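A single protein chain has been omitted; all remaining protein chains appear in their positions.
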Amino acid sequence: MTEKKTAVAGEGPGTAAARRGRLRIPTLSYAVALLFLVGLVFSLGNGNFITGYNLSTIISYAVLLLLVGLGQMCAILVGGIDLSVGGVMSFVSVSFVIVVQVIGYWAYPLFILVGILVGYLNGILLTRIRIPSFIATLGTGGIFMSLAMIVAPVPVNVPTPKWGYLDIFNGTFLGISNVIFIGLLVFLLYFAILRFTAVGRNIYYVGSNIKMSWMSGINIARTRNFAFILSGTGAALAGIMVSAVQYGCNPYVGSSYILPSIAAVVVGGTALTGGTGGAFNTLFGALIMSVLQNGMNVVGVDQYFQQSILGMMIIVSVALTFDRSKTPVIK
Amino acid sequence: MNDIGSSTNSEVTLALTGVSKVFPGVVALDKVDFSLHSHEIVGLVGENGAGKSTLMKIMIGVSQPDEGTISRDGILISPKDPSDAIRHGIGMVFQEGTLVPNLSIMRNLFLCHEPGFQKLGFLSRRAMREAASRLMEEVKVSADVETSISDVSPAERQMVEIARLLWLSRLYGQKHPVLILDEPTTVLNDGERTILFDILRNIKKEASVILISHRLQEIVENTDRIVVLKDGKNVTELPSANARISEIEQLMVGHTFSADRYREDEQTPAGAEEVLRVENLGRRGAFEPISFVIRKGEIVSLVGLVGSGKEEVCRCINGLENADTGAVFLKGKKLLMGSPNGAVRAGVGHIPIDRRNDGLALGMSVAENVNLLVMNRLKVWGFVSPPRERKNAKVWVEECRIKTPSLGTMCANLSGGNQQKTVIAKWLSSKVSLLILDHPTRGVDVGAKEEIFRLIRKLAREGIAMLIMSDTLEEDIGLSNRMLIMKDGRFVKEMACPPGKKPGPRDIIDAIV
Partner (left out) sequence: MTLEGGARKSVMVANGNVSGPLARAWRGLQKTGVAGQIVCLVIVMSIFAIGTRGKYLSWDNLQVILSLAGIPAILAIGVHQTIVLGGIDLSVEGVAGMCIVFVGLLLKNKLNTNDVGLWIVPVVMGAGGIAGFLNGLVITRLRIPSFISTLGLSWILAGIAVYINKATTVPLLDTQIQGIVNGSFLGIPFIALIALGLALLMQTVQDKTRFGGYVYAIGGDEQLAQQAGVRVNRIKIMVFVIAGVFYGLTALALCTQLGSAHPRTGSNILFPAITAVAVGGVALTGGIGGAKNAALGALIVTALNEGLVLMSVSPYVQQAVNGIVLIAAVALTIDRRKLGFIK
């Protein structure tokens, strides 16, 4: 440990053997097991847990977490983090409520575009201005939060005659809530981007070893910008959904999603160090967080105490998945 | 051990006897003896991998010997870590420096040993200033002692480190401090070099010095005795007074040159087609404009000492650095300078020296690492196809004989040699036309070395042009068709190495030193 510079690139075999012991933790299977465990505990603990109404509440919150979590996951996979998702969600949801009344369905693509642009802005701050993502996004998150307050200082609602525009989220198809289809669709989109496109694969390479990626000719600036665009888009989609399912929203809504979004990602097993994890992890992470939150509500755990549990879960999951061999110094 | 050192008329202050250290697959030190007398400067020389750095690490407690003893003024010691070693008066000045950049000279000098300057829990700035100024006078540094380290020159930093070690030895009441200097002159200019050796001669009154350097000239001129290591063994030691540089080089390189080890019989002559053309490529402060050509299937070795500029030449060709003058052409097409992306797209492959950190995504699978460069070629209907991925990975894992439990095994779990082969496989699958190999056998055990040599020969047969920088002169001679020799940033000589008529190491030594 004390021999920083003396051991760099030094006698390879010794260090190689020392680190070879680390194996890939099957995080995904742990996540699935955890989901079943949590579900089982709550269903045994309270008969009201498995009811149609309650399940739909769980699903709805899980999809919301999934949308913002998939985005957050891309930022984390590439080796950064996006703390601006809260601000972006707030801004998008209040603006959406106001704009959808004027331009109808066009509000959907418009605000997805807003998400893309905000993500690009975050990317630029990281890749061009070269500010660490956690502080750059803390800043932009603050800016968008206050923009949300400027747009609507108090909660806003969509008037009943305009509710038709929100059917995309509130309707059903074949008796199943549209929310599920939307969640699946976005999940498949992110999954496909990360798995089957070159730029998506590059997100993993850059997150796993950025210097090697640069030396291997990967355009790291473009890859990281793209990851943050995916993150901004996820947050914007979540912002739209929040407004749509509640027929309105308050400007503070996003701030309560920053930590849950990170939790959904890391509880699913995506490491904060970047490069390992994926869409399936986040899917299960979102389900776990949603089941947990709902279960605690049903069982009657104090709402504020739930917040403490969330904080603990983040610390524990990060501690379990963080790859310490990658960073000699942890700050 | 012969007792040449006794000519200095002083007692042995530090002695290592029968020291061995084994790393998996490599014997780094094999029963090495080393002794240091008080008031003596000893030069320690040997090629890369000869065991110099392991020996130093054992002296300062960074690693512990598997066998053998260390004694200080006749008493056995076993330093646990560098701060323990300094308590025994043994300290090392590292190539990269160990001073904290944002602290002042003064704070760095006394870091963690300030109690002597404390009054009522607060540090006395005046007392610290006085002590620091006195020390700085000793090592002839004129900068104010409250200048922060990031603002002083590399030469002055080195002096501060030396002063710190001297001061600590005095603090711990050591009468004969031992200073170890690892390649101290690489960052210095000629004037600074002279000053350094003046100071070292001055320090000799108090301390003993172990000097590690690739520049044999300065070793011969400034030391009392020279110890030569090769392959982790003592070769010999000789007084510096009448040592000849070429003689030392020969001792370092040794005579065990075996043609079949490098598969010399498989060496193919260079093709006619020109793959790489370097025209007047130059970078200020690193190397003067250089021009050369590498043809199809040709292996060219870039030979020179540390600081000869060969590393920088390679970094400019593969785009990791931007050159000031000149151009690089690959198969007639001019490369975009200073862009690894441009170089890779054109077909320049690069196997870095530190493959663990710069060559692989250790947390990802073998297949993913092998496929990194060819994602675009594995697409079906615009999407990366998993069957094609598996197929490509399988082909290259077999081709390069990577020993791995499965394609999905994480690279961190492979041995050093197999990791190196994975890096090679990654570049081969992308159909490179030029491959730059930066010390391809560094830290690899003997068996894996053979495999890598086999691969290199095979690549040459397939027409890939290669530029190699290797650990030993022997390897350079054995592998290459042609050698380009660099010295002090200048191209000095070209030498052909046809099979059967390879030049000997001594022919080259004269040119590089």
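Which chain is which? They are A and B, in the order written, and residues in each are numbered from 1.
We take it that contacts are C-beta pairs under 8 Å (C-beta built on N, C-alpha and C of every residue); 3 or more make two chains touch, one makes a residue touch a chain.
All figures in this text were calculated on a predicted structure; none of them were measured in a lab.
Remark: the omitted chain is touched by one listed residue; of A:Val63, A:Val92, A:Val158 or A:Ile262 this is A:Ile262. Checked against the hidden chain, the listed residues B:Thr17, B:Ser71 or B:Thr98 yield one contact partner: B:Thr98.
For the chain left out of this panel, the touching residue among A:Gly45, A:Gly104 or A:Pro132 is A:Pro132. Of the candidate positions A:Met73, A:Met145, A:Val179 or A:Ala286, contact with the hidden chain is made by A:Met145. Contact with the undisplayed chain is limited, among B:Glu114, B:Asp144, B:Glu288 or B:Asp354, to B:Glu114.
In the full complex, chain A touches the hidden chain at residues 1-5, 79-81, 125-126, 129-136, 138-143, 145-147, 149-150, 153, 210-211, 214, 220, 259, 262, 272, 274, 302, 304-312, 314-315, 318-319, 322, 324, 328-331. Considering the complete assembly, chain B touches the hidden chain via residues 82-83, 98-103, 107, 111-115, 118, 121-123, 125, 151.
Rule of thumb we're sticking to: only the chains that are shown with their structure count from here on.
Chain A and chain B have centres, each the mean of its CA atoms, that are 44 Å apart.
Listing the residues of chain A that touch chain B in their complex gives 2-3, 5-17, 19-20, 22-24, 192, 195-198, 201-202, 204-205, 208-209, 211-219, 275-276, 323, 325-326. Contact residues of chain B toward chain A in the complex are 23-26, 28, 53-54, 57, 62-63, 81-82, 94-96, 98, 318, 320, 340-345, 350, 352-354, 356-364, 368, 372-373, 375-376, 379, 383-385, 410, 412-416, 419, 426, 442-445.
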